[in-house]
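Shown here: the complex without one of its protein chains, the others still in place.
Just so it is clear, A, B and C label the chains in written order, and each chain counts residues from 1 on its own.
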Amino acid sequence: MILDLINTREFQRLRRIRQLGTASSTFHGAEHSRFTHSVGVYEITRQICDLFQRNYPTKTPQDGLWDDHERLVALCAALLHDIGHGPYSHTFEHIFHTDHEKLTVTILTSPETEVNQVLKRVSADFPAKVASVIQKSYPDPQVVQMISSQIDADRMDYLLRDSYYTGTNYGTFDLERILRVMRPYHNGITFHISGMHAVEDYIVSRFQMYQQVYFHPVSRSMEVILSHLLKRAKYLFEHKDLEAIGNPSLLLPFFKKDFSIDDYLKLDDGVLNTYFIQWCTSPDHILSDLAKRFLNRKPLKSVRFSSKTAFLLPELSKLVSEAGYNAEYYTATNDSYDLPYDTYVPGSTKKADQIELMQDDGSLVELSAVSSLVSAITGKFSGDERFFFPKEMLSSSEDPEVFTPIYQAFQHYLKNRWVIIPKNADK
Amino acid sequence: MILDLINTREFQRLRRIRQLGTASSTFHGAEHSRFTHSVGVYEITRQICDLFQRNYPTKTPQDGLWDDHERLVALCAALLHDIGHGPYSHTFEHIFHTDHEKLTVTILTSPETEVNQVLKRVSADFPAKVASVIQKSYPDPQVVQMISSQIDADRMDYLLRDSYYTGTNYGTFDLERILRVMRPYHNGITFHISGMHAVEDYIVSRFQMYQQVYFHPVSRSMEVILSHLLKRAKYLFEHKDLEAIGNPSLLLPFFKKDFSIDDYLKLDDGVLNTYFIQWCTSPDHILSDLAKRFLNRKPLKSVRFSSKTAFLLPELSKLVSEAGYNAEYYTATNDSYDLPYDTYVPGSTKKADQIELMQDDGSLVELSAVSSLVSAITGKFSGDERFFFPKEMLSSSEDPEVFTPIYQAFQHYLKNRWVIIPKNADK
Amino acid sequence: MILDLINTREFQRLRRIRQLGTASSTFHGAEHSRFTHSVGVYEITRQICDLFQRNYPTKTPQDGLWDDHERLVALCAALLHDIGHGPYSHTFEHIFHTDHEKLTVTILTSPETEVNQVLKRVSADFPAKVASVIQKSYPDPQVVQMISSQIDADRMDYLLRDSYYTGTNYGTFDLERILRVMRPYHNGITFHISGMHAVEDYIVSRFQMYQQVYFHPVSRSMEVILSHLLKRAKYLFEHKDLEAIGNPSLLLPFFKKDFSIDDYLKLDDGVLNTYFIQWCTSPDHILSDLAKRFLNRKPLKSVRFSSKTAFLLPELSKLVSEAGYNAEYYTATNDSYDLPYDTYVPGSTKKADQIELMQDDGSLVELSAVSSLVSAITGKFSGDERFFFPKEMLSSSEDPEVFTPIYQAFQHYLKNRWVIIPKNADK
Partner (left out) sequence: MILDLINTREFQRLRRIRQLGTASSTFHGAEHSRFTHSVGVYEITRQICDLFQRNYPTKTPQDGLWDDHERLVALCAALLHDIGHGPYSHTFEHIFHTDHEKLTVTILTSPETEVNQVLKRVSADFPAKVASVIQKSYPDPQVVQMISSQIDADRMDYLLRDSYYTGTNYGTFDLERILRVMRPYHNGITFHISGMHAVEDYIVSRFQMYQQVYFHPVSRSMEVILSHLLKRAKYLFEHKDLEAIGNPSLLLPFFKKDFSIDDYLKLDDGVLNTYFIQWCTSPDHILSDLAKRFLNRKPLKSVRFSSKTAFLLPELSKLVSEAGYNAEYYTATNDSYDLPYDTYVPGSTKKADQIELMQDDGSLVELSAVSSLVSAITGKFSGDERFFFPKEMLSSSEDPEVFTPIYQAFQHYLKNRWVIIPKNADK
């Protein structure tokens, strides 16, 4: 059954969608796909089920132990949790207002998909059950928390996998040990306190991966370019400049805001890139320039700013405009909080957002109450707000070129990769 | 300079071409690109140059030691040795008669490429020098052998990298130790005999990677499908069935056998896959079926045959036809020798095809003369000839279906994954 | 020269002294010696010197760059920094009032050692120079900080090595990257800010190794036993009970407080263990029991206590006495602060105790000022004070045995591995 799901058209499509989107432009090597991640999440979930069934099988209803009848729904949800993702997911969603979670549910429950055909072989309501696990509305909290909680199969796989493929040394933790101390209880999944250090190490690894990989300024800069490129194409379509955008047939339904699930399933990274390649020769200069910057990896530069220097950004954008760049497409501000972010926050009111350890006498204690390390880093992450602009603004040409004074004025506001208030403020 | 080469349009394009083509359908994870491999070859070459310069710098002309003036040409050749590769390289070449080695030379020496612009900054003849290293006609054998010989930076990188990304345990060897015992001499590069075991281990690893990864039957089967898919599209184009192939604009120059270097540089895996996605809905059944089999990973099955059973293949093909499959597109025979293959063969007459070790007294000895392990495996590889056919031929339906007798007749010729001569030969 | 130093009797002796003492009783696998660590520190130092010489060679006196004439003294100090360590170093020192740092200096500078013979071949004052590096009084701060500072070759080697041999996943960090961003300056060694995350990761790894390996309660418990065993033997010697201690000839000079450097160099782990084996059959019951507990790994148990429960420890000791154990030898309190401890403390007044990063414009910034992670964990470690006692006190025998009430009274004070104030305090 799992093999049949893997062999569906919808799942095989994940081979053509990179897990980390633009991050491979920073960490070459990180070219792995959502396919390989999804199989990994399945495998970790299978191991958890095996361990639960061996060590904590339910004996009486409501005893808080593991009911192995839940195995199949857990495994299917694990395998299919990302089935609704499309190419460059977050950016694409932002521009075209798609929603990968809703699309996941649609793919699972729509009779026209192969995935739905396979799932229905179990029972008519099985597709909806699998979908409800992914939507966190499934009644068994153990199954839900396996797939989505602070320490779930999804996160454990992507942290280890992304660490492996990016080649960083961060992000590794002792998966085997964490699995060994996991145990089911009434409200979901907990960890025996003897494994506290392994859990602690996982939290630190996650913290480091976010700061050092997922929020890397160059990847974010490539995302800015991608976003502006798609925005420009959409603008041109809406202004009927069809010559400029050519005939991106597989994208048209999305420009027209009228797409079927089948249209969505035809998209992948390669399809988008193919249109970008065609746009490189577009008569619209902004479209062709952004397409080239994206394909040939010419990131925007960025500097950090704070609430105290944010007031200078309009001035910086103005200088970018004066230097000949449309500021709408060649500047951006964003901070890490725009991105999917999840440093562990203890004391959250939502159950799944707590990590609880089981003590010798069976009582539970929240992780940060016993781990000085987790307690220390909790809530300590300071934002990483950045202003993006074309690299050319940093030119240091001594030639009496027309733009040189603009570049110099721009650089006056920067120091050590931060926006600063120049000393001679009336400049 | 190296950074400028990496930032060219032609080199960035390698990010969109997978190193192992169809092998990622067998070893998911092996989704790395030619970009990351090329950077790796550069890095190993840089380390060799550093070690040579530190330990064996030339003092007098013709002393057989390392002349660091050769560094730049070596590094550029290392980085750019694969710049002429296109998507699904071997298969594409086979159908469209392109030649990645010639294309590499063109990309290096043609004034319209960015790579050529950067190389020319060194000197007018520098692009041609780099090209000659890749063509093995450069006069300094040390530089040539760094990039292409039995133990070169290219092979060392791809064996280790492919092993890492496929997740196999084969293919690893002690790179650091091999580099440490490498040394230049008049006729190229040799290895001190104290590192014999590391060199031996490299040869064994190479042997294992070929047998277990590069020749994997499923990857070869996917290559058969790809090859037949492109052949069908070409056939339809040549028979003017333009409705069937749609408008694969970036491929048309290749159908027309009239393409520019710029046309070639627009191709990548994603572009081909985009047309395959479109072909899934082609009115030509063979084209659409092969496109779906390729994209959704439905490999042909295969069995091994020997010279004694080869005579049965026409009969098997005939049965495949009878079952409703066009045998030209749904069967194939190939053996591993069709594929790029390079088990170490000692005693070759070509200099670069020998591995020689330097003894304490400075004399050289060929590897297999001192290594019982290499001597043992040399020339021992037996071919792996296979016949490919649709999986459906293995159906075991008990239903009184029209094709069932054909399937049974077909299966009569197979046992334990080999073609056999059935006992009742007059059947 | 380095090979000659390695081949001295004094250095070879380090093969017979385990790096982690009693820790191998907790982390079996951690059986590596001070020899292998010392060679590792040498190797890292060599790499630093190579990188400094390649990238930052001095050009004019006092330019703050690397003077490669310092290489030899740095390498020798790296190799020999632990030459004065004896078996179970910290415990032995505690009982016999030896001092491994002073002994290191003596071994380097005393004409009777082979090490001294080799060093003197450089110059008459070379042994003293090497010694002064280890004593941190050598004038060149770069050399001193290579060997001892917050990120030195010594710590980097032992963290990675101990992590490897204990088999924990903690303690790993990106050595190669740290070395790449290291650079010399006037006051010692700094790190380019682009490597901040690697440095940060090193600090976190160090923190984790201390909490999870070096302070492990079982290892500390074995150290308590060892300490009490040696204390008992010394007591018996001082009370002339020679029958009880037999004839531990190689230890006698230490009992007599009159030992030569040659006496010291005859000791190793095996020598001490040999006497422990003999003491297993001593007529003194405490000596023989402690020897057996040490050799056969019967650790004391321990519970944590706080300043609020410390007042109960005499009562607990009293109960141990009542159960038949001499509390002087069978109980102990210690906290991690007794052990060599070095969480990074920013803002220290001593230069070597700061980690400073070099920014783009050449200015320095202290690590915790830019790393939210290091800032968070700094000074957050809470002590781990423990009370040790015989495992037998936790017996739960239901038999109406004579000691059962004592055990029960004892256990009344313990909960979840902590000392507690029992509810019924007048019990």
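What we mean here is this: contacts are C-beta pairs under 8 Å (C-beta built on N, C-alpha and C of every residue); 3 or more make two chains touch, one makes a residue touch a chain.
Fair warning: this is a prediction, and the values are worked out from it, not measured in the lab.
Across the entire complex, contacts from the unshown chain go to B, C. For the chain left out of this panel, the touching residue among C:Val218, C:Leu295, C:Leu364 or C:Ile420 is C:Leu295. Checked against the hidden chain, the listed residues C:Ile2, C:Leu51, C:Leu252 or C:Val271 yield one contact partner: C:Val271. Take chain B: the residues that touch the chain left off the picture are 168-170, 172-174, 197, 200-201, 204, 207-208, 211-212, 359-361, 372-373, 375-377, 380-382, 415-417.
The missing chain lies against chain C, touching residues 7-9, 12-13, 15-16, 24-25, 28-29, 31-33, 35-36, 39, 165, 249-250, 266, 268-271, 273-274, 277-278, 292, 295-298.
The rule we apply is simple: only the chains that are shown with their structure count from here on.
Although chain A and chain C carry the same sequence, what matters here is overlap: shared residue numbers make up over half of all numbers found at their interface. With every chain reduced to the mean of its CA atoms, the largest distance from chain B is reached by C.
If each chain is reduced to the centroid of its CA atoms, chain A and chain B end up 33 Å from each other. The set of chain C residues that touch two or more partner chains is empty.
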